[in-house]
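The complex is shown incomplete by one protein chain, all other protein chains being positioned as in the whole.
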Amino acid sequence: MNASLMSLEIWVIALGVVLMLADFGFGLAPERRRFLAYLAIATLGTLLITNLGNYTTGTAFNGSFVEDTLAVFFKRFFLVAAMLVLFMSVEFSDRIAGGITEYYSLIVFALSGMLFAASANDFAMLFVSIELITITFYVLTSFQRGRLISLEAGVKYLILGALSSAFLVFGIALVWGTTGQLNFNKLALVAAQFETNKIFLLGVLFVLVGLGFKIAAFPFQIWAPDVYQGAPTPTTAFLAVGSKAAGFVLLLRVLFTALPDIAKHWADLLIVISGITILYGNLCALPQRNLKRLLGYSSIAHAGYLLLGVAALSVSGQAALLYYLAGYLFTVVAAFLVICVVMRHLDNEDISALAGLHQRSPLLAVTMTLAMVSLAGIPPMAGFFGKFLLLKAVIQQGAINHNHGYYCLAFTALVGVVISLYYYFGVIRAIYWSPNTPDLSPIPLSGPVKFSVCVCIAGMFWIGLFPSVVFNLATEAAKALSL
Amino acid sequence: MSILTYIFGWPIVAALALVLVPRNYRVIIRAIAVLATLISAALAVKMFCAYGSAPMDADGYRFVQQIPWVESLGISYHVGVDGLNVGLILMGAIVAFAAACCSWEIKEREKEFYILLLVMSGGILGAFASLDLFFFYFLHELALVPTFIMIGVWGRGERKNYATFQITLYLSLGALIALIGLLALYVQSGANTFDIPRLTEYIRRHPLSVHAQNLIFPLLLFGFGILVSLWPFHSWAPLGYGSAPSPTSMLHAGVLKKFGLYGLIRIALPLLPQGAQGWMQILAWLCLGNILYIGWVAMRQKDLNLLIGNSSVAHMGFIFLGIASLNLIGVTGAEFIMVAHGFLAALSFALSGYIYQKTGTLQISELGGLCRQLRFIGTVLLMAAMAGCGLPGFANFVGEVTVFFGAWTVFPLVTGLALWGALIIGAVYMTRAIRNVLHGPLPDKWAGLADASNLWRKLPYALLLASLFVFGCFPRLLTDKITPDAEKIVAMARGETVAMGSTRLRRVQLGVPPNWIDTRETKVDPINPAASRPLTVSGATPETTRGTRVLHDNSAVALANNTILNQ
Amino acid sequence: MHVGLEHYLTVSFLLFGLGLLGVIMRRNLLVIYMSLELMLNAANLALVSFSRFNNNLNGQILVFFIITVAAAEVAVGLALIVALYRKRQSAHVEDLTSMKL
Amino acid sequence: MALSDILPDILFYLFAALTLLCGVLVVANPFSRNPVTSAMFLVLTIISMAGLFVLLHAFFLAAVQIIVYAGAVIVLFLFVIMLLDLKEEQRRKIKLFGAVAGLVSVGVIMIISLKALRAARPGANLPAPQLEGGTNALGQLLFTQYVLPFEVVSILLLVAMVGVILLSKKDLK
Partner (left out) sequence: MKLELLPWLILFLPLLAAGGITLFTLRYRTVSALLSIGAIVTGFVLSLVFINANGWQPSSAESIANWLTIGGLHVDFGLKLDALSLMMLLIVTGVGGAIHIYSFGYMHADRSFSRFFAFMSLFTFSMLGIVLANNFIELFIFWELVGVSSYLLIGFWFEKPSAGDAAKKAFIVNRLGDFGFLLGILMVWGLLGSLNFTVLQNKLTADPAVLGGMATVAALLLFCGAVGKSAQFPLHVWLPDAMEGPTPVSALIHAATMVAAGVYMLCRILFLLNADALHVIAWIGGFTALLAALIAVQQNDIKRILAYSTLSQLGYMVMSVGLAGPTPAMFHLTTHAFFKALLFLGAGSVIHAMHDEQDIWKMGRLQKKMPVTFWTFLIGTLALSGVPPFSGFYSKDSILGQALSQGNYALFILGAAVAGLTAFYMFRLFYVAFLGKPKTQAAEHVHESPAVMAWPLRVLAVFAVIGGVIGVSQTYASQFSPGEARESFGQSLVEPLTHSPAGVLVGLAFIAAGFFAARALYRDAASDPLPEKLGGLATAMKHKFYFDELYEATFIRAHDFIAAVMDWIDRWLVEGLCIGLVRGGTDLSGRALRLVQTGNLQTYAFLFVLGVAVVMYFVLGK
């Protein structure tokens, strides 16, 4: 047993428990509770530096827990995401009627689930970590129980999440039942024998359905817009970044560590799903006016782009996916931060609320613009190089396999990008040249918000302009998959 | 650091600096922008002048600089010039300076405007200077996005929004198609490098399969074609230019648009020769769509900017024709028009911008007789219009005639029809516009219009016009630089096997075979040639076979031992 | 014919199908939730039968986890439904359409 | 054939039929649309499934099934139903298209799954089952190999607990 590998998770869980108990123990005044969040952020930051700055790879618990470059990549990702989301939650705290400290601690617990997911190396861990994330998110989504749509979003996420869990569980049952293996590495050794076993394939399919739900891939994307819209903004951000990334890390492990042979046979399925997801997300976003819902659709589209890296079935594709996720993290969090601040007193979150933002708060206006530009995949922001890598991977695979499907997929992605420009620029247009701007009062920004916004901007630029570091990390991580 | 880095780095640095300048320091903002572009234009002129004497690297590029960026993918920051882009960079820098000078018409949100303008200038200059496919594309995109925002925020006309979105989506589509093509090229080559010289060298030794070429070439052709408003993918152009603020139109129509053509010549032709073969015939016919069809459409325009926009689209046809002819003369001519049209388009849009700024309309029916009131602007507009219909003395003429000569041997019929477009249709809409805008009685409401009064206001127009004159009168300044490199491109594009060892050696081989030369001397040289000041120090290096011809003093008492080609 | 793995799996599949049908046919949130429990139970049945016929106890461990998770999920879900009911006075899915398109 | 040989089969068919029948009645009771009825039939389903578990020699799980599911979960359901004072589900107009489409898609899934089952025949060529799902063996596994998921589940339960409290607290601070 090599439990020391898990020190990060233990620390994070401890942090969650401390956060939960702190409020009971000290009975903090409401305005002081944000210090708990800052404490959490500081702890996570310290963990990011100390624990992940110098990590050791290895496996623990009979191989069910694995600490490799991929896990580390994702753990860093989740920590950064959680820190930014915590900043956002502090900003959001006045809109959460009850139990803000619980909100922080739930974020930390969700984070712990994601960390486990990053290291999960068998189906049991996969199941429990995914359930930990999902159940936490049920609560986080419906946290604003004074608002109907928050509850409604919670219920929708609950029912559909449970439905997908049922598929996942049934799938795991079938996969395990046919192969007798839960561990991914052991499964990889025997999976080739079961290539024609339909029950096994059915099980794999059901597992993929469960994971597809997490990443909001077509045809399991249907929940995303409603939940994104209804959930409290920090939850939405965490959902868009963390939960999606957790889905992807598990998807990568299942497809490329456990079932590499099956994945090869399902290239066409992945291509089709990726393409349709891109198109669906972008097309539906076109007429959308609600900003959070718009980002919901856009996150579907981005799941599609990310799936390009899965469909490419190559290390460069997976590396591109990881790289893209890294850029996506800062971009999406930046966008939600702006929404969180700007939409403070608005319930409908309509795009028109951004009108005149460039006068009300130039920093936020620039942030939102850069986020949209990055989402649209325009240089020099992170999204550009990410899409560049994804497309490269897809075309590369097309060239190697002589599979024209890959070229079609590249074209679909291209069409999607062009469509997406329309609504992303619509947002920018609303910021800079709305005809009527009713409210021109300046928006006060707290220091932490400014800080986190600047971090996001720096992240977007850094990843876009100096891709080497992240790209090398991503490549290393992707290589871990097929070891 | 290469001078090229400074040329495109200055505007970018200035853009970053502007972010820090408070927005009410308008004069300082303007000054920074103008100064940055001025420096970069001056450096570009210096680079252009020093081109001939600059050392060449093994691939034939000068002023080279290379820094690794993402080594695992073979991406590096690599800039350099050869004959194909030296003129474009010069043109781009001058146009950028002129655009910055013309930006006085922008009155609101100046800070943002100048930032975007500088980013756009820097981006496009960088794209032209870049010898790495990734940066080539990256910097172009970087320059493209400000265009959209500028049209959206500072544009004019009731169809502004529609125009903004159309140009955004259309150009992004084109750019992305080209990106897919470039990526496919990168992937298929197997060279694992985005470095253009490396890739070229690699592909020359290991050509792509015909299948791959046939797949990639159309992607590049239509991707780049959309960026250049190749018919029938042109409709974004007139509308976009009609709605854009004039500095944006100047930079986009003048400089940015040339990116696609440059890409076709630099990448698509030499690297995908077999893919290109089949498409050239089609391209030649498509270019007629630009020349004739758009020419006719331009005849119907009622808005001056739309007319200029359409004529700019029409001019692209000649460049495509030159490319389609796939021979040295045609490609050189195409390169030449790219430069010439850059100046011309910038000049035209600057002028229409001035008129719009003063009158508030560009409806041709509302204008008239402006030559009386706007002496300077009117005269320059007249000259621009004349340059637009291919008048000798302006650079466009040289390019167009060269293209016709190049294309004639390949596509006589298309050339004939294109001639009709160049000589007749162009003349018809240009003279009609002059007749209705500059000539005729001056409506009373324009009696108080003010002409460009001081030198500063006149400078951008004069500069652009002077550039047109200089290259129109002394085309060898440019052609001597272009020709050796165009020769390489054409040789690769036609699949001719040539020893590539050293550029210099190659030029001797490909230069002018002895049997081309009629050594009959028609003129005795009464002046000591060595004493007269050489006008150019360009490609005519002494060791070339054509070294005996040196263009002499511009007092036009040029005397040289002449070689006459009678191929 | 002797009752074997296929029989159990058939029952499991059918139960799963019944759950699915319930989820998509019933309009009461609680009943939908019960149908979901049916689906989880179907998975449990499959696991247990695989476990038995493969001589592998790991499946039963999974069942253990599933039951636990399901219990937790039910708790959270029901709390949520209660909260919603308080707000909306309805447990009908058709009344939960304030977010759409 | 001795009764002891066929008794498990008879019991299987009995429990299986009971399970499915009650399952049907949970989902689609032609006589009652009251959620309480559904809940009661769910209890029956779960109990008969526990019977199947016993047939599969998973005695511990059979017990857990009855205690946790029938005892806790369903009671929870009933509590909530009572708490909310749910009326019988109103007979809103059934959308024919929706119903047919739902039936068809579920039917497709079922047909494909069952066909897959028949094609794969996972039960063929297996050695005779000997496994006993005893508490001892399970406990061994759970606290050695599966201790990590077990701990994660404990956090999950903690989260669920907190969540439930937060969601159902009466007053909003």
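Note that the chains are named A, B, C and D in the order they appear, and that numbering of residues resets to 1 at the start of each chain.
The criterion applied here is as follows: a contact is a pair of C-beta atoms (placed from the backbone, for glycine too) under 8 Å apart; a residue touches a chain by one contact, two chains touch by 3 or more.
Here the structure is a predicted model, which is why all the values come from computation and not from measurement.
*Asks:* Among the chains included here, which ones are touched by the excluded chain in the whole complex?
*Replies:* Taken over the complete structure, the missing chain's partners among displayed chains are A, B, C, D.
*Asks:* Looking beyond the chains shown, say which of A:Ile222, A:Leu445 or A:Leu465 touches the absent one.
*Replies:* Of the candidates A:Ile222, A:Leu445 or A:Leu465, A:Ile222 is in touch with the missing chain.
*Asks:* Any idea which of B:Pro68, B:Gly190 or B:Pro232 touches the chain not displayed?
*Replies:* Residue touching the absent chain, from the options given: B:Pro232.
*Asks:* Per the definition of touch given earlier, which of D:Val24, D:Val73 or D:Val106 contacts the omitted chain?
*Replies:* Hidden-chain contact among the options goes to D:Val106.
*Asks:* Would you mind spotting which of A:Leu19, A:Ile135 or A:Leu160 touches the chain that isn't drawn?
*Replies:* Only one of A:Leu19, A:Ile135 or A:Leu160 touches the chain omitted from view, namely A:Leu160.
*Asks:* I'm checking contacts with the chain that's been left out. Which of B:Pro197, B:Gly242 or B:Gly333 qualifies?
*Replies:* B:Gly333
*Asks:* In the full complex, which of B:Thr37, B:Ser76 or B:Thr402 touches the chain missing from this view?
*Replies:* Candidates B:Thr37, B:Ser76 or B:Thr402; residue touching the omitted chain: B:Thr402.
*Asks:* Take the complete complex as the reference. Which residues in subunit B touch the chain that isn't displayed?
*Replies:* On the subunit B side, contact with the omitted chain comes from 166, 232, 234-235, 239, 293-294, 296-297, 299-300, 327-329, 332-333, 369, 371-372, 386, 389-393, 397-398, 401-402, 404-406, 408-409, 412, 415-416, 419-420, 423-425, 427-428, 431-432, 434-435, 438-442, 475-476, 479-480, 483, 487, 516, 518, 522-524, 526, 546, 549, 551-552, 555-560, 562-567.
*Asks:* Touching the absent chain: which residues on subunit D qualify?
*Replies:* Touching the missing chain: residues 98, 101-102, 105-106, 108-109, 112-113, 116.
*Asks:* What is the set of subunit A residues that contact the non-displayed chain in the whole complex?
*Replies:* These residues of subunit A touch the chain that is not shown: 155-156, 159-160, 163-164, 167, 198, 201-202, 205-206, 209, 213, 218-220, 222-223, 225-226, 266, 269, 273, 280, 282-288, 297, 419.
By our rule, only the chains that are shown with their structure count from here on.
*Asks:* Spelling it out: a chain qualifies if it touches subunit B and also touches subunit C; which chains qualify?
*Replies:* In this structure, the chains that contact subunit C and also subunit B are A.
*Asks:* Centroid of subunit A to centroid of subunit B, CA atoms only: how many Å?
*Replies:* Taking the average C-alpha coordinate of subunit A and of subunit B, the gap between them is 44 Å.
*Asks:* Which integer distance in Å separates the CA centroid of subunit A from that of subunit C?
*Replies:* Here the centre of subunit C sits 26 Å away from the centre of subunit A.
*Asks:* Determine the centre-to-centre distance between subunit C and subunit D, using the mean Cα coordinates as centres, and give it in whole Å.
*Replies:* Once rounded, the distance between the two centres reads 6 Å.
*Asks:* Please list all residues of subunit A that touch 2 or more other chains.
*Replies:* Residue numbers touching two or more other chains: 124, 127-128, 131, 135, 138-139, 142, 145, 177, 199.
*Asks:* Scan subunit D for residues touching two or more other chains and write them down.
*Replies:* 113, 117, 122, 145-146, 149, 153, 156, 159-160, 163, 167
*Asks:* Chain pairs that touch, all of them, please.
*Replies:* So, checking each combination of chains, I get A-B, A-C, A-D, C-D as the touching pairs.
*Asks:* What part of subunit A is in contact with subunit B in the complex they form?
*Replies:* Residues in contact with subunit B: 373, 378-380, 384, 388, 391-392, 395-396, 398-399, 407, 410-411, 414-415, 417-419, 421-422, 425, 428-429, 432-433, 467-468, 471-472, 475.
*Asks:* Under the stated contact criterion, what part of subunit C meets subunit A in this complex?
*Replies:* Checking each residue of subunit C against subunit A gives 9, 16, 19, 23, 29, 32-33, 36, 39-40, 42-43, 46-47, 49-50, 54, 56, 58-59, 61-62, 65-66, 69, 72-73, 76-77, 80-81, 83-84, 87-88, 96, 98-100.
*Asks:* Give every residue of subunit A touching subunit C within the complex, in rising order.
*Replies:* Answer in residue numbers: 123-124, 127-128, 131, 135, 138-139, 142, 145, 148-149, 151-156, 158-159, 162-163, 165-166, 169-170, 172-174, 176-177, 180, 182, 199, 225-226, 229-230, 293.
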